[in-house]
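Before any comments, here is the structure.
Removed from the display is one protein chain of the complex; every other protein chain stays in position.
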Amino acid sequence: METKVMNCIMCPMGCEMTVTLENGKFAAVTGNSCPRGARYAESEVTDPRRMLTTTVRIKGGLLPLLPVVSADVLPKGKIADCAAYLRNVVVEAPVQAGDVIVPDILGLGVDIVASRAMENVND
Amino acid sequence: MELYDVVIVGGGPGGLSAAYSAYRNGAKKILVIERDRELGGILQQCIHNGFGLHHFKEELTGPGYAGRCIALIQDKPEIRTLTDTMVLSVSKDKKVTAVNPERGLFTVQGKTVILTMGCRERTRGAIRTAGERPAGVFTAGAAQRMVNMEGYLPGKKIVILGSGDIGLIMARRMSLEGCKVQAVCEICPYSNGLTRNMVQCLYDFDIPLYLSHTILKIKGRDRVEGVTVAKVDEKMQPVPGTEFDIECDTLLLSVGLIPENELSMAAGVEIAPFTNGPRVDQRRQTNLPGIYAAGNVVHVHDLVDFVSDEAEIAGKFAALEAQGNLVPAVNTVEVSPVNGIRTCVPQVLHLPEGGEPVRLFMRAGAPDRKVTLEVKCGGEVLVKKILPVVKPSEMITLDIPAAKTALMHDKITVGLQAK
Partner (left out) sequence: MDFFKETDVVVIGGGIVGTAILRELSKYDLRCLLVEKEPDVAVGTTKANSAICHAGFDAPTGTWKQKTNVRGNALYHQLQEELDLDIKWTGSLVVATNDEEIKHLQVLLERGRANGVPGLEILSREEVLAKEPNLVTAQAALWAPTAGVMWPFGCAVAFAQCAVQNGAQVICDCAVTGFVKEDGAVTVVNTTNGAIQAKVVVNAAGVYAEEIAKLAGDDSFTITPRKGEYILFDKMAASSLVYSAIFPCPNEKSKGIMVCTTTHGNTFIGPNANEQASKEDTSVTPGGMNEVIAGARKLIPNLPMGASITEFAGLRAVSSTGDFILGASGVPGFINAAGIQSPGLAAAPAIAEVVAEAVGREMYLRKKTGWNGRLPKKPAFNRMTASEKQKMIEKNKLYGRVICRCETVTEGEIVDAIHQPVGACTVDGVKRRTRAGMGRCQGGFCGPRVTQILARELGIPVEKVLKERQGSELFYKKFEE
């Protein structure tokens, strides 16, 4: 039996949690304040995942950039690849908050959506 | 001169939340004045997530949170917003003078005014870093705006001074943009950022964090070429012989935020020590009748959710005052932070007959665990709360029910129980 101490990152509380592993597999967690913490702890020792926020380029908007966010967590090891891919994505205004900008990014089963609305300033 | 129930200076989350709350509390004519080209304030450049869990019960990005605040006030005939408009002065008698390219210079009269100007970043000059004055030294927020909204990078090889949340977030942001973040230096022996940001902004990207280190010198005459770093002792003084150089073309500074109170001070608003914002009561009224203040202009928050909460208080009472419905206060109580609590907002309570629910926002002086927060009046403990963790960087909140405030007289203290 092995224990791992980690800080939860699911919300700003940053609970300190102790994860118990049996034969390298997740067994139990203590110290979390909510079920999200427990899910994070299990995922962190088996398949660590992260949210991704970045920007894509936008044409016709008030700004040249549109902020985007992953609709769900992505494999931690793929975050850099996803960010690099999104650097080359160009969309056209108008966009609504929540619009899917890139569906199923890199085949990972997660959509990339717009964080905000942006009108077309030329309309 | 146009007359408004409530004039709000600043259209960030504080101003927008105050406007919505004023509307919900019956104000009929509300004006929000924003200097930027759109509403939402600094949140529009904070594209990361982690906002809104308390206030909207949902995890949002900065622009997402701003969008929610904007949606709440949009299409309400009671609320008018002006963007690209700079407030030049606020007077004691609640006249607000502003300027924009279309209307020119104009003055509006508020029955009440709410100050929600937010805060700005401390600069290199404030921390007196030695060296030349090359290009490539930016405050983290200025760089964030360029990267996230304008489409430019401040550099390719980055050192960050200050491990507050903005510094940590920018470390990740620059890494995701393909830049190399060489190091984050922090003069304190602990990080001033949220734990989650340490994990996902530094550890995930293998960015070295130098605690108890500061930047002695900026190298480079025209463009930053590197920094000289040194360890500091307990008094935060550099330890000779510990200097080393880090190569970089950019230094981002995340060395603190200062409430932006030039308008408040010119109006005659009393500024409290330590928070560097207006001294306010539990309704967020300043020393000037009818002038309220909320959000980062009062004291720097770590969570925008609390800014909204606080602005809603200001919005509510400003609206009530504008309608002549404010319950008069009969009891003045000074609030003093003691024992491990460094600051507390509000600094004073103006309580009506029978008391009023009060929420205190505090900051601790040093990190600690398993402590008991106590509110005392005349030696008697009125309210207690056990806190599993306290950190200077994280706001502590405490709700005091109306019945307890009715027991207060003259002065209360808020502090941590001696262990």
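By letter and in written order, the chains are A and B; residue numbering begins at 1 in each of them.
Basically, contacts are C-beta pairs under 8 Å (C-beta built on N, C-alpha and C of every residue); 3 or more make two chains touch, one makes a residue touch a chain.
Here the structure is a predicted model, which is why all the values come from computation and not from measurement.
Checked against the full complex, the one of B:Val239, B:Met265, B:Val330 or B:Leu407 touching the unshown chain is B:Met265.
Listed residues B:Gly125, B:Gly241, B:Pro328 or B:Gly379: the one in touch with the omitted chain is B:Gly125. Remark: the omitted chain is touched by one listed residue; of B:Thr116, B:Thr139 or B:Thr343 this is B:Thr139. Considering B:Gly41, B:Pro154, B:Pro259 or B:Gly415, the position touching the chain not shown turns out to be B:Pro154 (whole complex). Looking at chain B, the residues touching the absent chain are 35, 84, 86, 88, 97, 99-105, 120-121, 123-126, 128, 130-136, 138-139, 141-142, 145-147, 150-156, 177, 216-217, 221-223, 238, 262, 265.
Simple rule for what comes next: only the chains that are shown with their structure count from here on.
Chain centres here are Cα averages; for chain A and chain B they lie 26 Å apart.
Against chain A, the residues of chain B that register as touching in their complex are 37-38, 44, 47-50, 53, 59, 61-64, 66-67, 147-151, 175-178, 194-196, 198-200, 204, 302-303, 389, 394. Contacts from chain A toward chain B in the complex involve residues 6-12, 14, 16, 50-55, 57, 62-65, 67, 69, 76, 79-80, 83-84, 87, 97, 115-117.
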